[in-house]
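One protein chain omitted, others in place.
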Amino acid sequence: MGRSRGARRFAAAIVGAIVGVGGTLFAAGAVANCAGLQGATVRWVVPSHAGGGYDAYSRLLQPFLEQRLGARIVVENRPEAGGIVGAAQIRDARPDGATLGLINASGLLAVNVLEESRAPDPLTDFSLIGRVVSNHVVLFTGRDSGFSDIAALLEASQSRPVVVAVRDAGSAALFAVPVTASLLNMPYELVGGYSGSASRTLALIRGDVDIAVSHLDSVEGQVRSGELVPLLRISGPATLLPGVPGLGGPDGLAVQRAALARGPFPEAMQAADDLAELIGAGRIVVAPPGLPASLQLCLEETLSGALADPALETAAQRAGLSLEPAGRAETRAGLAAAASSADRFRGLIRAAVAQTRE
Amino acid sequence: MDGTILDAALQALGLVFSWPYILYPVAGTLLAMLFSASPGLNSSGLMALAIPLTYAWDPLAVMLLFGAFVGGATFMGSVTAILFNIPGKAQNAVTMLDGYPMTQQGQARTAIGCAAASSALGSTFGVFLLIALIPLMRAAAVALGPPEYLMLAVWGLTTLAALVGSSLVKGLAAAGLGLSLAMIGYDPRTAELRFTFGLDYLHDGLNLVPVFLGLFALAGVIDLIASGRETLSGQSRHQDLGGSVAEGVRSVFRHFGLFLRSSLIGTVIGAIPGIGSAVAGFIAYGHASQSARDRSRFGQGDIRGVLAPEAANDAKDGGALVPTLALGIPGGTGTAVLLGALSLHGLTPGREMLTGNLVLVFVLIWSLFLSNWITSLLGLALVNPMARLSTIRTARLIPFILALAVFGALQYRGLIGDAVCAVLFGVVGYLMKRFDWPRVPLVIALALAPMFETNLHLTLRLQELGRVDFWSRPLVLLLLALTVVSLFLGPFLGRLRAFRAGRRGRAGGGRP
Partner (left out) sequence: MNRRPRGNIPTGSWLTLAFTLLAGAMLAATFNLSRPSAWVPQAVLSVTLGLLVWQLIAELRSQAADANRPGARRARSAVAWLGLLLVVTWLLGAAAGPAVFCLCWLHWHAGERWPPSLAIGAVLGLALWLLFSVLPGVPLYPGAMLRLPG
């Protein structure tokens, strides 16, 4: 089973590389050209409220992209339906460069696993421009919760289930919880209905719930001020939160727990890594499908140029936003791998959704 | 500790009024005033626009500008609400309910004067309560939870009973319809789609702004046309307009108890994250009508119906800063953008800022305070010319009002669905008015239902898991007592009064 998983991913990588190379060769026949955007107004769709994580990245990029394109970028916030409405708007717009946006690829991939979903599919419904940052998802608790580290939490979970705050059945973090819990052998109870990271954070601080799973930059401020304590890194590099254990990897918690339970730990590590991959699909810049090759190339170059700009890096650092840029080919390969991970967790995700509806 | 707070406050005050720093709050206020006059202009959008433009600014200037933005100059939106029945923002919608009838009775100046005074003083209340809470800020932010939010929503909904109008059945049915309409869209807990009947537009439910624009502004215009009125105020010369600004300002002091209670309601509701901005005004309005001895004129031009929501709306800005500054948790959309701006500048609200950077905190607070006063004073200066608009022939004014309403609905979110929604509700609103169905219970229920349903589920679930105990929380019990009192004592007293009035041979009043 491990071998066939690896084989599938290898195949995905090969396909991604072929597509990437082929695409570049094809596009190389065309010249990068977005002169048509000079002086135009570009609509940039953001799937979150003003002030949220996606919004912050968008506004960070805005002046740098504007300068390079010679266009005016207008940021539009579309937080409805957890960002799905915004993504659909990008998909349905005309492929003339006048509509772009930033989407939550992992959230959309996970939602597409549910049958009744009509959410856009990041793999097939967009022209990919590039990745801005991976998603770093962390498990948190409140300062006064009494859990100083993950070990304390796991110990407590043996006598009573851990209470987890989640948004609702459609939230991206929802699949992270059942997978993590099963890997760590941690009984849990979900409390749904917290509409934003603000109310979840408040619930943690008040002690109404034990933990929540969140993107790190949504709660950056509270971590810096000490109100929230990160317990476990579910995805993201170790350098992100020194001292906080990770779920995946050969030294990760998943492997440790599996070893304790004398279970198959290559399995466990694979599952944890798959989860990280799914989450890591990240925040990607997209355009409507069917973009002309020259425009596509130009936008890719513009984005990677902006992301490599030292001034942007400084600004991002000051704002506490990390950057993990990737070009189109790499982004596509990452998405393909993440999609097969989402597939793997299909059963778990559906069961979790069903649990909130029974 | 107190010494430090006072020092920081005074130091910040000095900074705010110094040159050139004073320019920032003034400019911010003027921009916010312009942007709050219509739903087509979004002041959160304004703030978000300002974020990349202010990258290179120093933190002091950022605080000054954004403090003025958060203040939001909501008063300007109230002016359009009072004069034309068009709310500048969702929260101005409540002011419309009694403000516009006052314009129709030629009392526009009184209404605007009252709104200006109530706004400025309400904001003062909110700010000073905020300052008083600084040492306790974290405790205050944490004190309220789902059980308290639930009881606040329940109490708010029960005040509806006072507004049902001439027919109890119709009023309750309208409230029921409002509650049901609020459930269109995703269920907050299970994310199942309810009542969308296949329409994508309804996925996030009905939005208050187009509903309000339709139900009141557009319906009002249809009614204006149908009635054949010559001018909005019934007067064609501004000299014939009744009332005065001074009278409006005095009314705040005449009903000072109501003003204080409304400001308190506003501050508390403002501190609750994720609650729509209109809720504070609605609850204050409901409370005002319920606690009034003679509530027959609510919805027909009772000045208390302007006073209460205006005070609550401006007090809530101070309240929204409590969780924002204490925990970095936004109290509403405005503070969410503020946090975004702060974080882009590397500023982190929380214990650290409250102890180490208190001067900067006070700069923000004073800027907010100053901007609310500037708005009210400027607004007052413009009252007379604005009130004259109510003497213009309706035939000339109507296309502008209609155009502004539909335009506002359309540009609010850029969705044609909002404009269609507004027009549909416009027709429904007119029919409701024509056939004596009260619209106010419907909209109050629509505004309060999300807060009610979400927190009902949360409270039940947390209770089930043993994480909260509904019956042991003092604030919950207090609100429960208030609810019971308002449900049962109110009608009892009403019947007592009616009995006495019947003995004296007086007739009862009409209803909205």
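Should a chain be cited, it is by its letter among A and B, assigned in written order, with residues numbered from 1 in that chain.
In the analysis below, a residue touches a chain if its C-beta (ideal position, glycine included) is under 8 Å from a C-beta of that chain, and two chains touch if they have at least 3 such contacts.
What you see is a predicted model, and the numbers here were worked out from it, not measured in a lab.
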For the chain left out of this view, which of B:Ala403, B:Val485 or B:Ala498 touches it?
B:Ala403
Contact with the hidden chain, among B:Leu13, B:Leu260 or B:Val427, goes to B:Val427
From the list B:Leu6, B:Ile416 or B:Ala481, which touches the chain that is not on show?
B:Ile416
Given the full complex, what residues of chain A touch the hidden partner chain?
41, 43, 72, 74, 356-358
Mind listing the chain B residues that contact the chain we can't see here?
34-35, 38, 40-42, 45-46, 49, 167, 169-170, 172-173, 176-177, 179-180, 183, 187, 189-190, 192, 194-195, 197, 218, 221-223, 225-228, 395-396, 398-400, 402-404, 406-407, 410-411, 414, 416, 419-420, 423, 426-427, 430-432, 434-437, 453, 456-457
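Rule of thumb we're sticking to: only the chains that are shown with their structure count from here on.
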Could you please state the distance in Å, as a whole number, between where the Cα atoms of chain A are centred and where those of chain B are centred?
36
Counting only contacts in the complex, chain A reaches chain B at residues 49-52, 55-56, 59-60, 62-63, 75-77, 80-81, 85, 88, 163, 168-171, 189, 191-196, 198-199, 201-203, 205-209, 220-222, 224-227, 315, 318-320, 353, 356-357
In the complex of these two chains, what residues of chain B are touching chain A?
44-45, 47-48, 51-52, 55, 141-142, 145-146, 186-192, 200, 203-204, 273-274, 323, 327-330, 333, 336-341, 343-346, 348-352, 414, 454, 457-458, 461-462, 465, 467-468
